[in-house]
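Have a look at the structure below, then the notes.
The complex appears here without one of its protein chains, the remainder shown in place.
Order of writing sets the labels: A and B. Residues in every chain begin at 1.
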Amino acid sequence: MSRDADMTMFAAAGAAGKAAPTGQGIPERESARTSSYSVVSRPGGGLVGRIIPVRMYAGRSRVMLERSLLTTRTIKWTLISGFFEPLFYLLAMGAGMGSLIGTVEGPTGPVAYAAFIAPGLLATSAMNGAVFDSTTNVFFKLRYAKTYDAMLATSLGPVDVALGEIGWALGRGATYAVTFEIVMLAMGLVHSPWAILAVPAAVLIALGFAAIGMAVCTFLKTLQHLDWVTMSLLPMFLLSTTFFPLSVYPRAAQIVVEAMPLYHGIEMVRALTLGAVDWSMAGHVAYFLAMAVVGVWVTSRRLEKLLLT
Amino acid sequence: MTAEGVETIIAARGLTKSFRVKGGETVHAVRGVDVTVCRGEAFGFLGPNGAGKSTTMRMVACTSPRTGGELTILGRDPDTDGVAIRDRLGVVPQQDNLDEDLTVRENLYIYARYFGYPRAYCRAKAAELVEFAQLTDKAEARVSQLSGGMQRRLTIARALVNDPDVLLLDEPTTGLDPQARHVLWDRLFRLKQSGVTLVLTTHYMDEAEQLCDRLVVMDGGLIAAEGSPAELIAQYSTREVVELRFTPGEQAAAEDAAAALAARVEVLPDRLLLYTDDGDETLAAVTAAGIAPLSALVRRSTLEDVFLRLTGRSLVD
Partner (left out) sequence: MRQWRPYFVSGLVEAVGGPALYLLALGLGMGTLVNRNGSAALGGASYVAYIAPALLCAAALQIAFSECSFATFGRIKWRRTLWGITATPITPEIAADAHVMFISTRLTLSAVLYYLVLLVFGVAGGPAGVLMIPIAVLSAMAVGVWILALSATIDDDAAVVFNLVMRFGIVPATLFSASFFPIEQLPWVIRPLAWLSPLWHGNELARDAALGGLSAWRVALHLAVLLALFVAGFVVARHRFRSRLAS
């Protein structure tokens, strides 16, 4: 349809006397306005509200989640497929490799190969989802679709946007973790009641990676940079004891692997599903909390520069 | 300009904005702008591409922090109260940035939600604005399925979800055909009648003359002139203009002869513009002086002439 035709219809609307909602004298406005101002004057409350200045935060990040939920209709197949990817790995590697390998020495002694890799795949999928949501997704909305420009022309602040996006990434990660664990349970790969904590563990992993991912995203300029981020995930996936235990490596390589964040994620989830909980868990949790703190700190310093320039 | 009892909506004093570009060089996009916009006014920023109009607009929209100077919008400082100010603004950006993942109705609904209105109110508002934008048939269509004109209409409707006190329009009709522009002007005029303050940028002279009570001409990040369209024409141009068109290159020969016949002469690549208070009389003198242009035209002065006078350049190039 040509612009002519469109605008003619537009004119018809005007001629028909469809008054534009112009503000003055519309009764709903006062109450709505009052409510939005009260939010503005009392931003969010809690810790976040006290740290972040009013100009950055309207305490309304849940509206961002509402937007994400609205988009699920158009991206539902992408969401559904995200669950299948780790499942394919679990079925192929668990069944095919399992019969080649037999049992592996886990933290509680020899376990079936599938039981060994399942927690690794759970942690990896939490990482992949969080990194994708906080880098690729954010990058395209930022540089190409200009989605955030539109949001920031409203009374939302950059922090509302960032928290909303991280919140969505975590919610999605939690959903995948729950469904994947149900499959693990059905396949008999859960060996301990501690496994119930694998879901919050997956959320923690997602939080750490999402925070770091968003911090990195604030520095990305081109699609090429984005490729590097994606490429950096592959070695972590392949090397962080997803498919074979740390004992396979020489000591020098072990130290490198132990430094990788995904290693701590996998070891944490594996200890929970196999029931080998000890004090080393505190170290893994601390690692991800540190990632989250550093990521949020860098992001909040860079966010204004990134979104409001 | 601020009359007694009229509320000032936007006040800028010595407003500047500088960017660091690649290579460490600093670009001074806005280099010291003073403007005052009052409630109910239609105010225009006029100027060529790169004059600093959009940058100024982004500072007013509180999406771009200023480098220096003072800026107050609705009595508040955007550096500290950006969220509260944006709550009362409607913004139509230069390029439509609709949410491609959502339908027409959802775009309006969620945008109202961004302002913190209750769900029921947002649903009602979205329904109202779908009708206003005449997109009822397309209400459940994805944005990517709309034509360019439809998307522009939706963007403008979207800017009205919060019943803004001030509507900021960055080149609202660029890229639209003449008929569509007239329709849009009509809509904007109605909004102004109902009390909304309009602030717009444009590089179209006719748009500025149609819509603006008052405007500033910007060039190189500075304000070159300020006033109502009529005031600017009276101050910077003559009443009428004689346009003489020549085969490119040949007007040089006529320049000297023409210079004696008018208050001022502008030389364009293919034309001479003779500024005078009586065009017909000047045209007769041109003929008498033996100047033989391809064609000749007498017209009233426009803002284009003001701009040419102020900057020595044609506005749309």
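Quick notes on this structure:
Just so it is clear, a residue touches a chain if its C-beta (ideal position, glycine included) is under 8 Å from a C-beta of that chain, and two chains touch if they have at least 3 such contacts.
Remember, predicted model here, so these are calculated numbers, not experimental data.
When the full complex is taken into account, the listed residue touching the unshown chain is A:231, out of A:186, A:231, A:252 or A:282. Contact between subunit A and the unshown chain involves residues 74-75, 77-78, 81-82, 84-85, 88-89, 91-93, 95-97, 99-102, 104, 113, 224, 227-228, 231, 234-235, 238-239, 243-244, 248-249.
The definition used in the following text is that only the chains that are shown with their structure count from here on.
The centroid of the Cα atoms in subunit A and the matching centroid in subunit B are 41 Å apart. Contact residues on subunit A toward subunit B in their complex (touch as defined above): 1-14, 18-24, 26, 28-29, 32-33, 35-37, 39-40, 43, 53-58, 60, 63, 66-67, 70-71, 74-75, 145-147, 149-157, 304, 308-309. By the touch rule above, subunit B contacts subunit A in their complex via residues 19, 61-65, 78-84, 86-87, 89, 91, 93, 95, 97-102, 106, 110-111, 113-118, 121, 124-125, 128-129, 131-134, 142, 147-150, 153, 158, 160-165, 176-177, 179-180, 183-184, 186-187, 190-191, 194-196.
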